[in-house]
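Here the complex is missing one protein chain, while the rest keep their positions.
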Amino acid sequence: MTAINVHTGDNGSNGNHLDYLHSPKKYKGIFNWIFSTDHKKIGILYLISMLTFFAVGVVFGFLMRLELISPGKTIMEPQTYNQIFTLHGVIMIFLFIIPGLPAVFGNFFLPIMIGAKDVAFPRLNLLSWWLFVIGGFVALISLFLPGGPADTGWTFYIPYSVRTSTNVIPALIGAFILGFSSILTGLNFITTIHRLRAPGMSWFKMPLFAWSLYATGWVQILATPIVGITLLLVAIERWFGVGIFDPALGGDPIVYQHLFWIYSHPAVYIMILPAMGVISEIIPVYARRTIFGYKFIAYSSMAIALFGSLVWAHHMFTVGMSNTAMWLFSLLTFLVAIPSAIKVFNWVATLYKGSIVLEPAMLFALAFIFNFTIGGFTGLMQGALALNIHIHDTSFIVAHFHYVMFGGTGFGIFGALHHWFPKMFGRMYNKKVAKIAWVFLFIGFQLLYFPLFIAGYLGMPRRYYDYLPEFHIWHFISTVGSWILITGLIIMFTNLIIALRKGEKAVANPWGGVTLEWTIPSPPIHENFEKIPVVEKDPYDYTHYEELEEVKN
Amino acid sequence: MNQTVDAAVHEHVHRDDVGAKIGMWLFLFTELILFGGMFLVYAVYRFTYRDFFALASKELDVFIGLINTLVLLTSSLTMAMSITALRRGSKNLSLTFIFLTIFFALLFLVNKYFEWSAKFHHGLFPGSNELLTLPRGEIVYFGLYYVMTGLHALHVIIGLIILVFMFFYVKSGKVNQDYYIMLENSGLYWHLVDIIWIFLFPLFYLIH
Partner (left out) sequence: MKHNENHIVGYGTYIFVWLTLVALTALTVTVANFDLGGFSIVIALGIASIKALLVMLIFMHLKFDDRVFRIFVFVAFLTLAIFIVLTFSDYSFIR
């Protein structure tokens, strides 16, 4: 496999095999997709469904921001507002960010990156997508039921979630099914990585994206069942009146919060770890340098998965836990910053003295580092017990997790999309338009969320429908930012959709990457590789790069 | 193009028993953590309501619990022996053992049915007026009792269905001396159900 494709202007295919989009079909039309066990097609299915849900979530977010542009009622009733922020949270978390990178790009690229023909359990993979879609619909069906969607917030805190008359059960069951889908994906990836690595691909020759998916897989398997059972228990409590969490029946709402966050904090790492993996893929390619500290990045993924599972109660510093728990969880929260910082340092060190090319994917990666650093540091602020009391449940928190989740993972997803788009679809998008979209997204993002830090620090509570006049300016800037951000999203996706139809044919290796996916045609053939490669080099070996440049010139 | 079709066919022939086993174990971990979440809830409430739990557990019949424990332990034995039998090539012996396992699973469920209906008869079921007159600690105890043993019983039923499939697969030769990973994985699932009960039994029946 040592031969690296040089930019020769073709897509790398020798014409003997059709690409996966045109390979022999078992079913016709749409059935060829929704019953396909090809990991690449399942990845695309996830991409389409995930982006559809994302669009819905963006609309809800837009409406919320519009409502908050001025104090008092603007466009909706308070009850509608409560339901909309709940739906926004549920959709964005369970239907967009959690499946965003592992299920879409992990499915498509994990087998290719480790030199396999498919994942270990292709049919389970398809089932996982079906569960995802079914779960999504179950969660959203409450929109059309009398009583309307849940108004509990995505956290479904007890006792309100057993008392409210809105349709909480569909949201709970939907999240349960989605959790199951996420578990199956994780299970599949771990088995794939253990069993299907190509000859010569030892653990430390795996691309870092594969490492991050491995760490994510363990978190998915070992944390998701906790939220599954918790949500199920709430549903059972609502259905049958069994006393478990409801204080009226002897329950303890704090236990619910513990269980909920035992999953939902690690879930944050399910969201961010694959994004970190993507950034570790993008940066060496566009800096033309071997990644700095490969082993540290690989180990830090595992360390984040481990420590990230031990910090959940920092969401509960104001509920009246014991002092021992308070300092313990505060300490552990600070510890998790170490592996995260290791990654940031390594990325920056990779950039140093690299030949940086500012292609769209690289711009998104740089935005990731910028946003993640802000999001990470404000996270540390909340880990401090005293400060946490002050900013708990304010819009400071909202700003913090949007910086990490959207500014981090969201931009990671966009970066991955621009990085791998030519490989996935065999077409090239307009790079100039992509860069313009990036400018809108970056500026819009900062305008949308940074004011919320300030408002929150000044005392603006989160999830509030109304606010005092002194917060007006911050909310106003934020809403304007949301318009700019959405403009950026529209430009970006229009550009990509046009490229699907009219973009010029992509070459096999448009960016000069050296991982396995760039050695095969764009788009890949059905079985990925004509012949299973034998891996001899380290994953980010750019020593050949100078020779490559010479050939090009 | 023909070449691709051929390759696609071969892909499905490709078999990785160890991979299948890894997948099964990973799945078992999710089951373990699922019940683990409930054990955590149990632990917290038992800590909070120690005396009430001891009092409420007197309502349960230790003898029925003990019988069910023995039934499940024995079913695990027959399950394990069915795999040994199949691998040693005695298909009929293997079928007998699977049949016995299914029988024990049914016995467990029948036992559970009588146990639950006795409770219902005494008015001790979720949401009943009788239950609501009890102290809160006892309400929570019965809440957990029904949910945990109920979910366990659900797993017994799922395991039972899987075993019925296995019976017919072994009978038809789909699962055989060379290809027994499906039976082995079903066995793993069945043993996990057993392990969960091993913990449920002392936690609900043997409190004093």
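Residue numbering begins at 1 within each chain, and the chains themselves are lettered A and B in the order written.
Definition applied: a contact is a pair of C-beta atoms (placed from the backbone, for glycine too) under 8 Å apart; a residue touches a chain by one contact, two chains touch by 3 or more.
Being a predicted model, the structure only gives us computed values, none of them experimental.
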| item | value |
| --- | --- |
| Displayed chains contacting the withheld chain | A, B |
| Contacting the left-out chain in the complete assembly, out of B:107, B:132 or B:188 | B:188 |
| Interface with the undisplayed chain - residues on subunit B | 18, 21-22, 25-26, 29, 32-33, 36, 39-40, 43-44, 47-48, 62, 66, 69-70, 73-74, 76-77, 79-81, 84, 87-88, 184, 187-188, 191, 194-195, 198-199, 201-203, 206-208 |
| Residue ranges of subunit A at the interface with the undisplayed chain | 194, 218, 222, 226, 254, 258, 262, 309-310, 312-313, 320-325, 328-329 |
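FYI, only the chains that are shown with their structure count from here on.
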| item | value |
| --- | --- |
| Residues of subunit A that touch subunit B when the two form their complex | 16-18, 23-24, 117-118, 120-121, 124, 183, 186-188, 190-191, 194-196, 221-226, 228-230, 233, 236, 240-244, 249-252, 255, 258-259, 262, 525-527 |
| Residues of subunit B touching subunit A in the complex | 1, 3-5, 7-8, 11, 16, 18-19, 22-23, 26-27, 29-38, 40-41, 44-45, 48-49, 126-127, 132, 135-140, 142-144, 146-147 |
